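Since the structure comes first, as structure tokens, the remarks are kept for the end.
The complex appears here without one of its protein chains, the remainder shown in place.
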Amino acid sequence: MDEEIKLIDENGLRVDGRRFDELRPVRIEVGVLKNADGSALIVQGRTKILAAVYGPREIHPKHLSKPDRAVLRCRYHMAPFSVEDRKSPAPSRRETELSKVIREALEPAILLEKFPRTCIDVFVEVLEADGGTRCAGVTAASVALADAGIPMKDLVVGCAAGKVDGVVVVDLCDIEDKYGEVDVPVAYMPNKGLISLLQMDGILTMEEFEKALNLAIDGCKKIYEVQKAALKRKYDFTEKLKREADKSEE
Amino acid sequence: MDEEIKLIDENGLRVDGRRFDELRPVRIEVGVLKNADGSALIVQGRTKILAAVYGPREIHPKHLSKPDRAVLRCRYHMAPFSVEDRKSPAPSRRETELSKVIREALEPAILLEKFPRTCIDVFVEVLEADGGTRCAGVTAASVALADAGIPMKDLVVGCAAGKVDGVVVVDLCDIEDKYGEVDVPVAYMPNKGLISLLQMDGILTMEEFEKALNLAIDGCKKIYEVQKAALKRKYDFTEKLKREADKSEE
Amino acid sequence: MDEEIKLIDENGLRVDGRRFDELRPVRIEVGVLKNADGSALIVQGRTKILAAVYGPREIHPKHLSKPDRAVLRCRYHMAPFSVEDRKSPAPSRRETELSKVIREALEPAILLEKFPRTCIDVFVEVLEADGGTRCAGVTAASVALADAGIPMKDLVVGCAAGKVDGVVVVDLCDIEDKYGEVDVPVAYMPNKGLISLLQMDGILTMEEFEKALNLAIDGCKKIYEVQKAALKRKYDFTEKLKREADKSEE
Amino acid sequence: MKNKIPVSINREHVLKLLSKGMRIDGRDLLNYRPISINFEVAGKADGSASVRFGDTYVMVGVKAEIGKPFPDTPGEGVLLVNAEFVPLASPDFEPGPPNEDAIELARVVDRGLRKGEVVDLKELCIVPGEKVWMLWVDIYILDHNGNLMDAAALASLAALMNTKLPEVKVEGEEIIKTGKFKPLNIKDYPIAVTLGKIGGSFIVDPLLDEEQLMDCRLTVITTKSGNICALQKSFSGTFSQGDVLKALNIAVEKGKELRDLLFSSFEKFSSSKA
Amino acid sequence: MKNKIPVSINREHVLKLLSKGMRIDGRDLLNYRPISINFEVAGKADGSASVRFGDTYVMVGVKAEIGKPFPDTPGEGVLLVNAEFVPLASPDFEPGPPNEDAIELARVVDRGLRKGEVVDLKELCIVPGEKVWMLWVDIYILDHNGNLMDAAALASLAALMNTKLPEVKVEGEEIIKTGKFKPLNIKDYPIAVTLGKIGGSFIVDPLLDEEQLMDCRLTVITTKSGNICALQKSFSGTFSQGDVLKALNIAVEKGKELRDLLFSSFEKFSSSKA
Partner (left out) sequence: MKNKIPVSINREHVLKLLSKGMRIDGRDLLNYRPISINFEVAGKADGSASVRFGDTYVMVGVKAEIGKPFPDTPGEGVLLVNAEFVPLASPDFEPGPPNEDAIELARVVDRGLRKGEVVDLKELCIVPGEKVWMLWVDIYILDHNGNLMDAAALASLAALMNTKLPEVKVEGEEIIKTGKFKPLNIKDYPIAVTLGKIGGSFIVDPLLDEEQLMDCRLTVITTKSGNICALQKSFSGTFSQGDVLKALNIAVEKGKELRDLLFSSFEKFSSSKA
């Protein structure tokens, strides 16, 4: 483990064979849970996350409610078996922080003022963590919100960039995150062109940062297409079912 | 400890000299605490348990109350000095489970619908644990409920059966529980002939199980006589006191 | 550490050169925090404590309020870096007990009945602990209450006495507390001549105790002068500012 | 938002149906919903599986860690079962430490695995008294539509069947991982079958709506050879002695069905990997 | 259910009685209720005792465990006092971790035992810096009708008098229990006496109803030779200097009475065992 780990090979390819600007394969499924009002599964490389939305619903205790808008609550949580060493299910400080930044990343996209005195709960459960879980969590949560029928100004997409072996790259996997130099997670509202999550961890020059930010935003735009396709797949299908049901009733 | 422990001797007698169908001596005292609305002490072999009942009384927070019946709450708890190695007073997972099964064992016997919007609290404190504490806890709690004047359809009696050294026996002591093969705790409503607690832990054939269940129910019936005698002892005495008081007032 | 530690030298002087009846230098500053309704800093030898008061203010949850008086709440807490070995910020049993005795030391001096249904919160934060923190905490808290404008019957002053190397002394420092024989913390209302905190820890004869109590009360009386001077300094100054402001407005 | 009209399930209606041998979703009393068992669903776990009974969805991950044995069993590894009722699974689940339902479920699954002798804990010993394998079995409830107990027990067994332990060598004081893995040695296959009692009828695999009407339930865990290895009565109703014996017989039978399904699913999975 | 009419204890009435030297239960101001002390009441403890002051009922169990000493006292054993206000003892006690009253009680009892030098902690050392005896003194309040402090302190001392430590041999790195036991060596017998102040009067052994009327109280723990080893003022009232000295004198006297009762009870117990 203390050995020098080579993260970029002689051909400029990354540990999993990707180019610097290449995303891992992303798959999104919509409406995968029955009880939740909205849900989505995202598989990005080996990262696997379930997001579920409950609400708008009553909030307890009531004094937490707001007279003019819904309260958005968010819990980012890792399954004990999602990481190399078993993680205690009690929320860690890291999980508490990520719950906050994910909530703040989603909040500007949601029309919370439509549902005063209620709350909307977003649960992000990491089933397998292979890097980029907060970004993939945002991506999945945003789709789950749409699936729950919550009115939104835009979808929110998450994608990280970073620096490994001196090269600025997009969408770091676990090993790049761990042994690389820098991680820059970003969440982006593609239609508005606005950044709603931005963190960084490691040293970049101003130029490198600008490059990383561009790569992350490009990544977000690509993943946005996957989000849209997934939603369309479900709702086309639903529409189709509905039309058939209508027909059969005639 | 790793040595072979012989639990049944050449005469078919158990470590404490009992036959397979013999209970340990059982002693029950009623009304042993002043503050509690009802209380009972049970000593079964070396197992020693206090049970106390508070209620029907107000429930906090109020939203836990039920409009049509009392809420029954139950806490099974072990004193730190009740076992071989000191037990932390914080409730263990085992205590949480036993609190649940004891509550569910008592609940069918109580006319909860007589006291809507209230709660009845049952506290079972194990002072010395020598096997069979959940069953003795049920036995004592049921007497404490009667002592508190809570209307009941029947008393509830607890008694375990099990298998040690290949023999199906009744009312296991600690060493039989620890080194024996199987424990089958049972709670029984003797007049109704109904089972309200049933657990099992260890491998039995269908025939062995049937035998064990019969032994446990027979045990319950015997302990039921001790319950009745204990209650009669207190209430006869109380009646007597009352009659004398009435007389002296004349 | 196991060596014999000499706490009184051949001249009868203590480890820090004081005589048996000599206090450490005491400095009090009033109104050192902006947000708190009242505050005070005390530096007594190397002991350094901040006290802050909030209230009278609303109490949550409301059912803790009293119809006829304010509820006084008190938290004594040590900064993790205030002691030799880092202290976990979670409240220890010692801190819980001291919070109680400090609250009970302050309570008889406050006209709580003037503010029914409210609460007054006193926070005592030990930044550096060099002995006598509960007493210095009482002294500072009482000044902070006055600074908050809470009406009081008297100030409360804290001062300990004790026995080190067989000699009864006043105002023990950390090393005297740790290696000495006895600690007698006292809180005193100087105008009323009443004791509102009294604890003891270690063996004293009746005569020694009486001597210690007298020393502690004398110490309280001296520190009372420092309290008054500190309050006067602030309020004279405030008055002066106000007069000047009034003048400039003319 | 889904249209969540709380369908007031009419007890009388359900009882009437049951008396005719029918269920609200059209099943027979002793039929399970469609069951699917998937293996190796969580790549960072040492073993994992998910089980669906209709909409009920449970995932289990097994992690193997090297730790110290308990002082009273120095020659045995440690099996630890934990259940999380994850709040995304139900509007009634809340974040926080496991409540009494989650604790009961974990403890009953634990008893089934332990008393059903799924794993020989002695085989998990590396250095007696010093280093043993600790197997964490983490049950993750992902969607709750009834019968969590049977689904969790089945998923836990499936995850253990799918578990591979790192091979280790002991060199002096050190434990060295060789980089190879070997599957956990599974000794028996205990299956949990929960019988629900509504009125006088027994049903298996209850829906959540049915659970809310149930008087009580009995979870029966049976081994491959048809013996009983664990029982748990829950809820506030009662059973007669006859009820219990009837329930056991059903459980043995249904246990066989589920075990066969588990075997065929595992075989399908294994051959797809080969 | 008992008929729990909250008897509104009239403060004026009580004060009037006290001024005549009388209590609401007919006792004199400085008299205790009937006291009973029982030893060896919890068979799995290494020492135990229960104390009743009228309806107040406290049990204490002592457990001896082998553990590591604190780094700053490598040659001393460890004494740990914990108090549980068990919810069966009072409608006002709630399940959960000890509240400030329970913590204060445990800490005052602890100071009495420690400063009263009941046990020489050096005698509890097995291997300096490595292995020492840890004595857990667990106070269990079972019925609360006032004066928990004195009852708990008395029961704790009684339980320690009744404590037997396993005899151990050190062989290399291992601590081996020989199977024999030896009684704990008790060095002193500190007794806690709590004086309650109501109006201008002092009372001992207050009932719960009296405690609710008390201005404040002072717990005084005195050793066999009549010295003071611990003090604790509680509640929100105040004492004059004269009050304090008066209280101490009463406490020494009453302490002797209780100590004598403890000795005679222990003797009776010991001879009944012989």
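Going by the order they are written in, the chains are A, B, C, D and E; count residues from 1 in each one.
The rule we apply is simple: contacts are C-beta pairs under 8 Å (C-beta built on N, C-alpha and C of every residue); 3 or more make two chains touch, one makes a residue touch a chain.
Here the structure is a predicted model, which is why all the values come from computation and not from measurement.
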* When the whole complex is taken into account, which chains on show are touched by the absent chain? -> A, C
* Just name the one of C:48, C:100, C:134 or C:234 that touches the chain not displayed here. => C:48
* Asked: Looking at the whole complex, which of C:22, C:125 or C:165 touches the chain that is not displayed?
  -> C:125
* To do: Could I get the residues of chain C that touch the absent chain, sorted low to high?
  => 33-37, 39, 46, 48, 50-52, 54-57, 75, 77, 79-86, 89-91, 121, 123, 125, 127-130, 148-150
* Structure fact -> Touch rule applied to chain A and the missing chain gives residues 1, 93-94, 96-97, 99-101, 103-104, 107-108, 184, 189, 192-206, 209-210, 213, 217
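The criterion applied here is as follows: only the chains that are shown with their structure count from here on.
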* Reference chain A; chain at largest CA-centroid distance -> E
* Asked: Using CA atom averages as chain centres, what separation in Å is found between chain B and chain C?
  -> 52
* Classify the inter-chain contact topology: is it line, ring, star, complete, or other? -> line
